[in-house]
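For reference, the structure I am asking about is given below.
A single protein chain has been removed from this complex, and every other one stays in its place.
For subunit A:
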Amino acid sequence: MKVIQSLGILLFLIGLTIFTVMPFLGNYTLSQELVLANTKEIHQEKMAEILKPMYGETYATNFSFISAFNENFSAYNDALKDESKWDEVIWDDYSFPLAQSSLSSPVRDNPWLFFGLSIGLAVLGGLMYNLPKHQDEPAGVKNNGIFHSSMKNRGWMGMITGAYLILFYIILYWFPAYIVNQVWMVTPLSMILSGNPASQWFLYGTIYTLAIIVMGVRMFRKYKGNKYQQLRTASVMFFQTAFAFLIPEILVLLNQPYFDFKNIWPLDYDFFYDYQIATFLSSGGVGMFMLIWGILLIVIGVPTFTYFFGKRWYCSWVCGCGGLAETVGDPYRQLSDKSLKAWKYERVIVHSVLVLAVVMTALTIANYFSGFALLGNATNQLHSFYGFAIGSVFAGVVGTGFYPFMGNRVWCRFGCPLAAYLGLVQRFKSRFRITTNGGQCISCGNCSTHCEMGIDVRWYAQRGQEIVRASCVGCGVCSSVCPRGVLKLENGLTENRINEMPIIIGNDSIKINA
């Protein structure tokens, strides 16, 4: 078994290495035809002229190609900016499509081969490592050694992993021109699913989904004998694969709008953007259904489900961000900050993001109905600020890149506006709570240590109090790791959901209900 697992690690590392060196393969040759084919009509003439010095030249690396592109392009734009001719500046970034089309590389020629050698080997290796885990051990808590692990306790392996993830996100969001090889690699898959070529987002979606599946298998092994953990892991694997990955692509294949039926505003912050609304309204019955479905989820789905089950129905059973956090992020859950100070920051930050999202959306809608008379293009500035600061930096770079530093729920805890909304419902109007089993708590601290949301569960448990917290995503791990059977996630009567007792039951010296 050890051999298979070691081989698995080896294959994973080979796959990761091939994936990582892929951007350095091939060379880039630009021609006027390619420029014309990949730029908007209004820019075609200008771009063809700007990039003329590059035609016919073969660039050996993406660095030299992109730097040549930037040199020519900036020279043009900067001159206009200096003269304050803002209207003539070209704001579109064509580096990605031009790098993509200029590329000739073994990856572009043999995409499936490279897919197999990189992602394929990594997935195979991951499965070979995960499947045999805990095989000869009885079912039970499997947290041995996590604080002695370099990977899971901010050692050098954790640092490298975090740095790699952060770099990946930065390239993905802002420098996709450097990873056109990987995009070519997944293009045939994209053609099968949606009939369209791949973008960097398709690449990301593919990796994201496979990561959830491979690490979901790890969850099945780690929590064998724990049906709650198994079911919710299966659920996030299903929703990611079907709802977030396959269905939107298939919709595109069927000439319908790309739509993730489980993504809810304000996490899905562009749901009410004018171009989204326009897409819905121009797509007939299906588009109209999507618009109504999305609105129903916000106004009826969230409050109703959260009333009955707590926010867990979404955060740890359905959500894609939650899905990644609960599978790929599970090894890092113990790194969340449990201090009271962190909780204070959390409340301020997450609710600020919610307010920002609501204000931005309200302005967008008002602007839309006023025919853009109200604010003109100002909402676009707001959108790009939100998209950059919240959508990309917070949710992506920090949200996932910081797993090995601050735990797997940084985004969900401090940033997600939908989590804030769900949390308000959970805190004030829900049947959900974590019940403390009378006086059985021994204050050991396993529950708090392994709470990914940084809730000091023990604080409540050792006072015999039920745990009612806006941030609890109902992952159920506190209950799993409790050695004395003290915690149970329950939906029940709303009376006495928040209780404060003078002492804990089992001591008749003092009357509890005096």
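The criterion applied here is as follows: a residue touches a chain if its C-beta (ideal position, glycine included) is under 8 Å from a C-beta of that chain, and two chains touch if they have at least 3 such contacts; residues count from 1.
Throughout what follows, contacts and distances are computed from a predicted model.
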Not counting the visible chains, the remaining one has a UniProt entry; which protein name from "ABC transporter permease subunit", "Fe-S cluster assembly protein SufB", "Pyridine nucleotide-disulphide oxidoreductase" or "Lipoprotein" does it give? "Pyridine nucleotide-disulphide oxidoreductase"
Across A:Phe24, A:Phe63 or A:Phe147, the one contacting the chain not displayed is A:Phe147
The one residue from A:Gln100, A:Asn263 or A:Ser479 touching the chain left out of view is A:Ser479
Among A:Ala60, A:Ala139, A:Ala362 or A:Ile498, exactly one should touch the missing chain; which is it? A:Ala139
Kindly note down the residues of subunit A that lie in touch with the hidden chain. 138-141, 143-149, 226-228, 231, 339-340, 435, 437-440, 442-446, 448-449, 458-459, 462, 476, 479-481, 483-485, 488-489, 503-510
